[in-house]
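Just below is one structure, and these are the notes that go with it.
With one protein chain held back, the other chains of the complex are shown just where they sit.
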Amino acid sequence: MLSKIVRTVANQLIVFILIFGLYVIAHGHLTPGGGFQGGAVIVSGVVMLLVAFSSKELKKSLRERVLTILESTGALIFAALAFAGIGTAFFYNLLVDTPIFGRIPPTGPGPGDFWTGGVVPLMNFAVGLKVVAGLSAVVLAMALFSSGEEVEE
Amino acid sequence: MAALITQAPILIIAIPLVAAFLTPLIGMASKKARNALVIVSLVFVAFLVFALARDVVINGIHVYTLGATSPGQTIPTGFMVPVRIILEIDAMSAFFSIIWSIVSLAAAIYSLSHIANETGQTRFYTLLLLMVTGGFGMMFTGDLFNLFVFLEIASISGGALIAFRTRFGDTQEGGFKYIVVSAIAGLMVLFATGILYGQYNSLNIAILAQAIQYTTLDQIALALLLIAFAMKTGMVPLHLWFPDAYSVAPASITGMLVITSHACMYAAFRVCFTLYGAVIDAPVVGWILIAFGLLTMFIGVTMAVFQKDVMRFMSYHAISQLGYMWLGVGVGLAVLGNPGLLATYGRDAMSGGIFHILNHAMYKPLLFFTGGALFHLTGTRDLAKMGGLAHKMKWTTILYIIGTLSISGIPPLNGFSSKILIYESVYQFNPIFTVIGIIVSILTLASFTKAFHSAFMGAELPEYKGVKGVPRSMIVGMVILAAGIIFITLFPAQIVNWILHPAADALIDRGAYINAVTGVIP
Amino acid sequence: MEHMPLNFPFLAAALLAAVSFYIMIFKKNLIKLIMGIAMMSSAVNLFLVALGYRAGGNAPIYTDVPEGPMVLPVPQALTLTSIVINVAVLALMLTMVMQIYRHTGSLDSEKSRKLKG
Partner (left out) sequence: MRRVVGLILWLVLVAFLVWGALLIHPFGYPPSDMDDYMIENAQEETGNNNVVASVVFDYRGFDTLGEATILFTAVTGVLLLLRTLKRGEGDS
């Protein structure tokens, strides 16, 4: 556990890291970024917490069980979105031209419209959830292991 | 049913995948439900594989374009090359997927009691299903980068499963070696993919096969691909990691690893015959495969003779048997440019090599499973410490004898049918190879007899008086494979006509593979 | 932009790969071996991205993009996939090294070799 200054600053900073990560995930279909990148940004915040507080402290609020459930859920949402198009073909983008994220942007350069992309934004969210839960679990497990504790089954 | 067959290629990959994602959630609620999910999904996948394979043999190649407006639309309207990932199943892929579905089912059933006393079972089954996904993906994909992705899925899950028993140090080393070799092989495949993409701006195997020029860069890519896949199959100069990894894994996983090495062999065949088929310097590459195949056969068996550890001993035999397949297919490749010789013996040699893959996929996991049963009962892998176990494990003894006779090529059993096919055809190519093959076969029989003697025969040892028999699910897993062996033994002609010749022809006939994507009716 | 002399980015990727091969062949420490593999994956990623560059191109994103050609999108997607795959492989390899260290107390690939064959 590091000094009180570091812990306080980390406590404040994590909010901004979360917001930035969510922004990167949410705008994956408009600007550079996406689920993996935004997820990695949020996990960097988790690593910061891990450094500022000890892994034992963090374990109290981030249960491995919860992380496993979240990761499986994210993966299942992703697979379900891919399965949704199986009426035509697996991975068919069936939300294009529908009310949900279905607008088609005008061809060529443009300002960008959030409600476009079909299933892509939803997949970004699913992947983001998966990456955050999965990589946090890995980082936490490694930290716990090297501090002599072991992961629950 | 027709719709199911149309969707079968993706369902075969996606069902184990979704089951793997579900396993951690269901495993928290109930162990029984989790085991049922694993077995039911694998049984359903096996059913789909058989239906699809039947359809492929009757109606020809299946293609499935992911995300297109219809699965058959490989190329977007008004354009020349495919932009989406295409799954392509010809008789060769169907053949390998049949093997994979049977062995993975047997391994899953075997695991039910083999790891019953361990912690972390839910994660074990999750990884097992992911490994199944990776194997099917490698066999079905028609896209080079997708092949790399599934290769990595199969090898990462395999590496983690090898290291499953974390309380032993050697499992960690074996897993680490496997994962390092896989990572290097994967990066080599990725390098080669990049080289081919940079020249032809496509990732589809059929389109690349159509466009390929055999420039120097293509030759470098070919070398990278072949070395990578040969490294993953444990060909001799690159085999040092192979027994270390195979001997320490749980026995069910070792059985599955044998088939992942066959999947890598499939990828190597795909590269040699389909991707580079038109331009490849066939005699040179064929002779290289033959030379390394013979070396693999010989060194594998000579190393096996000295092993005391039952799983290491079987791993070296696995290396040695893989040499037969390289030999058979290498002879086929060496005469690929010569239709006359190809018809006289080339096609038979290839069928023999492929037949040997089928046989090996049945008896080698069976032998590994019996080795695992020995370990399960005695807690040691050292042959010198075993003895008199036939009293305790009657079924295992019988199954071990079936496996031994099969691997040594004793006449009535299936190992003989494939070896005789290889010997006969290779004899016409070069008689010395046949002699080497027979010598290796005799050494195999001798060393397996010796191992049989030290593990099963003799008086019952006092320290194994109290042990219980082999649990039932392990016996069931082994019996599935033994039933496969007996089926092949009883109907060799049907197997050759219905499975092996279509598979060998699919390798030779690269035009059909390309036309299935480009849509040109020959 | 004119032709870069001697395909400089490809040469850089080749040299990075050469350094990583050197580490993998000659270094005995397992952590260094892992670093070699990480460097090799960086070399492959650099190679893939360099394949897709088009002279004077913009990023292939239509949101507020200036006029001009766009670089190829597929290599960028491949690189993204490859980066994530390498993260996964590295995580697993490091875990195994942690376990090896726990069992043998050493990171030397010669010393920790219990298996012979």
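In order of appearance the chains are A, B and C, and numbering begins at 1 in each one.
Following the convention adopted for this analysis, a residue touches a chain if its C-beta (ideal position, glycine included) is under 8 Å from a C-beta of that chain, and two chains touch if they have at least 3 such contacts.
Predicted model, so just to flag it, every value in this text is computed and none were measured.
Shown chains touched by the undisplayed chain in the intact complex: A, B, C. Screening B:F96, B:Y110, B:F164 or B:F313 against the full complex identifies B:F164 as the residue touching the chain left out.
Screening B:I26, B:A46 or B:I115 against the full complex identifies B:I115 as the residue touching the chain left out.
Checked against the hidden chain, the listed residues B:I26, B:V81 or B:M139 yield one contact partner: B:V81. Although one chain is not drawn, its touching partners on chain A can still be listed: residues 28-32, 34, 36, 64, 68, 71, 75, 78-79, 82, 90-91, 93, 96-97, 101-108, 110, 112-113, 116-120, 123-124, 127, 130-131, 134-135, 137-138, 141-142, 144-145, 150-153.
Contacts to the hidden chain, counted on chain B, fall at residues 17, 20-21, 24, 66-67, 76, 79-85, 114-115, 117-120, 123-124, 126-127, 130, 133, 137, 145-146, 149-150, 152-153, 156-157, 159-160, 163-167, 172, 195, 198-202, 215-217, 220, 250, 375-376, 379. Chain C meets the missing chain through residues 1, 3-4, 6-11, 13-15, 17-18, 21-22, 25-26, 50-56, 59-63, 70, 72-74, 76-78, 80-81, 84-85, 87-89, 91-92, 95-96, 98-99.
Everything that follows uses one rule, which is that only the chains that are shown with their structure count from here on.
The touch graph of these protein chains is complete, with an edge between every pair of chains. A comparison of the A-C and B-C interfaces places the larger number of contacting C-beta pairs at B-C. Between the CA-based centres of chain A and chain B the separation comes to 36 Å, rounded to the whole angstrom.
One inter-chain figure worth recording: chain B and chain C are separated by 28 Å, centre to centre, where each centre is the mean of the chain's CA atoms. The part of chain B that touches chain C in the complex is made up of residues 145, 149, 152, 156, 159-160, 163, 166, 168-170, 172-176, 179-180, 182-184, 186-187, 190-191, 193-194, 197-198, 203, 240, 243-244, 247-248, 303, 312.
Every residue of chain C that touches chain B in the complex is listed here, in rising order: 17, 24, 30, 33, 37, 40-41, 44, 47-48, 51, 74-75, 78, 81-82, 85-86, 88-89, 92-93, 96-97, 99-100, 103-104, 112-115, 117.
Per the touch definition, chain C reaches chain A in the complex via residues 59, 61-67, 80, 84, 87, 91, 94-95, 98.
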